[in-house]
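Missing here is one protein chain; the remaining ones are kept as they sit in the complex.
And now, chain A:
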Amino acid sequence: MKTSLAAAAPPLLSLVLLLGAWEALVRVLAVPAYLLPPPSQIAAAFAADATTLGLATWTTAKSALLGFALSGVIGVLVAVALSASRLLERAFYPYAVFLQTVPIVAIAPLLVLWFGPGERAVSVSAFIVSVFPVVANALSGLRSVEPALRDLFRLYGAGKLRTLLLLSLPSSLPSIVTGLRIAGGLAVIGAIVGEFVAGFAEGTPGLGILIMSAPRQLRTDLLFAAVLCASALGLGLFGATNLGGWLLLRRWHPSEKS
């Protein structure tokens, strides 16, 4: 307890100093609030627009989580398929890399065309942005199963499915968790970018819509609050994948030994 307090003190202190300096400078220099609102005003926006922010965060969280879940499931399945044959990997992996390099903002209008505006297109955007790290990491894990263990399974006559379930997947779990950790943060980014383009639908607007519309109403304080909510969402997903990984790996993998 004492040590964690000591560890938390320096960043907390620097945060307080930074916020204090920000507040003081904005007030002394009389910076207009639409350019840079003081921290106190952002805090006030949090309180005044708590419902709007909360609902927007929830909307974005739903899309990001759906995209993240799709990435986890489809990413691992694709990696399993690619790892089953070198030919499949050579045939399709380049396109997975290509998909990764296409800017999501550029294809988001297509998603609106295909899926209609709203949560579906936003989730697909979150999925597209976050699936590649899952595929790449899971594939590398599946490829690095110890050859001696493969031999052992072969010696005892294990079929492909049992080898996959009892050997390949568990032994690539650390890599898959690494992929999911990266995917969590990316899914939030993908959801917000998706909302910029595809988020205008009936129902509760997400953080992306809030971030786009707040400056137009000169609500820079609300913009800051929404950005903070977005990073909190990313952090939350990252923390959740970390916790999940720790629970799965703590008994056996060196990466989770404290």
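The rule is short, and it goes like this: a residue touches a chain if its C-beta (ideal position, glycine included) is under 8 Å from a C-beta of that chain, and two chains touch if they have at least 3 such contacts; residues count from 1.
Note that contacts and distances are computed from a predicted model.
K.L.:
The complex lacks one chain in this depiction; which UniProt name from "ABC transporter ATP-binding protein", "Outer membrane protein beta-barrel domain-containing protein", "Peptidase M16" or "Sarcosine oxidase subunit gamma" does that chain carry?
P.N.:
"ABC transporter ATP-binding protein"
K.L.:
Out of A:Phe68, A:Phe153 or A:Phe224, point to the residue that touches the absent chain in the complete complex.
P.N.:
A:Phe153
K.L.:
Touching the hidden chain in the complete assembly: which of A:Leu19, A:Ala48 or A:Leu173 does that?
P.N.:
A:Leu173
K.L.:
Can you list where chain A touches the absent chain?
P.N.:
Spelled out for chain A, the touching residues are 146, 148-149, 151-158, 162, 166-167, 170-171, 173, 251-254, 257.
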